[in-house]
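Moving on, here comes subunit A:
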Amino acid sequence: MFAKIEKNQALTLGLIAALFLVYAYTTSLPRITDFIIFCIFVMGFDLLYGHMGQLSFGHMLYLGAGAYGCGMFAYHVSPNPFVCILMGILTAAGLAALLGQVVVKTGGAAFALLNLALNEVGAYLVLSPMHRITGGEDGLSLFFQSYGFINFGDSVFRFYFCLAVLLLVAFLLLRLVRSPFGNLLKAIKEDEVRARFLGYNTYLYKYVTFIISGAVCGLAGALTSVNLAYCNTSLIAPTRNVEVIFSALIGGAGSVMGAVVGGTAYMTISNYLAAYIVRWEMFLGIALLFFAFYFRKGIWGYARRA
Partner candidate 1 sequence: MLLSVDNLDIHYGHAQVLHQASMSLTEGELVCVVGRNGAGKTTLLRAIGGFMKPSAGDIVFKGEPMSGLSLEQVAQKGIKYVYQDKRVFGDLTVRENLELAAYPTGESMDSAIEKLVAIHPKMKKLLDAKAKGLSGGERQILLIGRALVGDPQLLLIDEPTEGLAAIIIGEIVDILLKMKSKITMVVVEQNLATVARLADRIYVMKEGVMAREITQREIIENPSNYEEEL
Partner candidate 2 sequence: MINLIQSLLYGLTIGGVLYIISVGLSLTFGAMGIVNFSHGLVYAVGAYAVYTVAKLLGAGYLLGLVAAIVVSIPLSYLIERLVIRRLYGQAIDYAIIATYAVLLIGADSLRWVYGASPLPISDPVGVLWTFGGLQMPAFRLIIIILSGLIFIGLNLFFKKTLVGKIVVAGLQDREAVRSLGIKVERHFAIVFVIGSALAALGGALYAPLSTLDPYMGFEILILCFAVVIVGGMGNLTGTTIAAFALGMVHSLTAVYIVSSAADAAVYVVMAAVLIFRPIEA
């Protein structure tokens, strides 16, 4: 049944929308907005990890770049929310385009660790040398212009806006992974040399994927700073990389739907169960071990096969 749902694009998107609407109106709207944004982040990350087969341990960098790109523009230049979000995406994509030149040439462990190291560098830059424009440790409080009903101060509007963005991103990513390009990504994941001998410049396509992934994560970052009306260093903290990796893993890597399921599952646990779990990180660690050893296909991966 789940496999069939996934084949049908409209049904998938409809299901995602319905799930979040029901969830939001039975619990709390602002909280589910956080969930939605996080799911966008997971989708961006999973494009690299699940679809292309490269684990990045530093994608908080691109979330942070999006958040600060958006936040700094709003703070210093113009409070137009749409331009700010666009600036966030462009900052992250630009950064990915710059760093990707180096990063994409590595693979495996070096890829993961280089990303982590660059994330550290980014976090340091934001905290210290650039503190005049980033607000350093205090971060920036943001204000966004409203235009009639387009009011980012209103949590209901923010919810629907983020949901719409999520659906749009999911739609585009679904198209992307089911296009010839998506097929190529699968091929690169399995055997890059072989893909090259089909005439593809695999380095270029990996680079493009890295930029797309960075842009999607940047979008998630921009939405975060719009949603929170501030941005601070926690949005670029390297130690938080584990959240997105964990989400991709429990949801089921390599599937757009899996990213949504994983993101929602992780946020649900961390928001609602964390209050009852005294040692949160210990719990997270044990859960990670469990998933890494026994449950690698993730929730959606198993549901789809059943």
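A word on the picks: all candidates are chains of the complex that A comes from, given by their letters.
Assume contacts are C-beta pairs under 8 Å (C-beta built on N, C-alpha and C of every residue); 3 or more make two chains touch, one makes a residue touch a chain; residues count from 1.
Source: prediction; values computed, not measured.
Within the complex, subunit A makes contact with only one of the listed candidates (1 or 2), namely 2.
In the complex of the two chains, the subunit A residues touching candidate 2 come out as 49, 55, 57, 102, 105-110, 112-114, 116-118, 120-121, 124-125, 127-129, 238-239, 242, 245-246, 249, 279-282, 284-286, 288-289, 291-293, 296.
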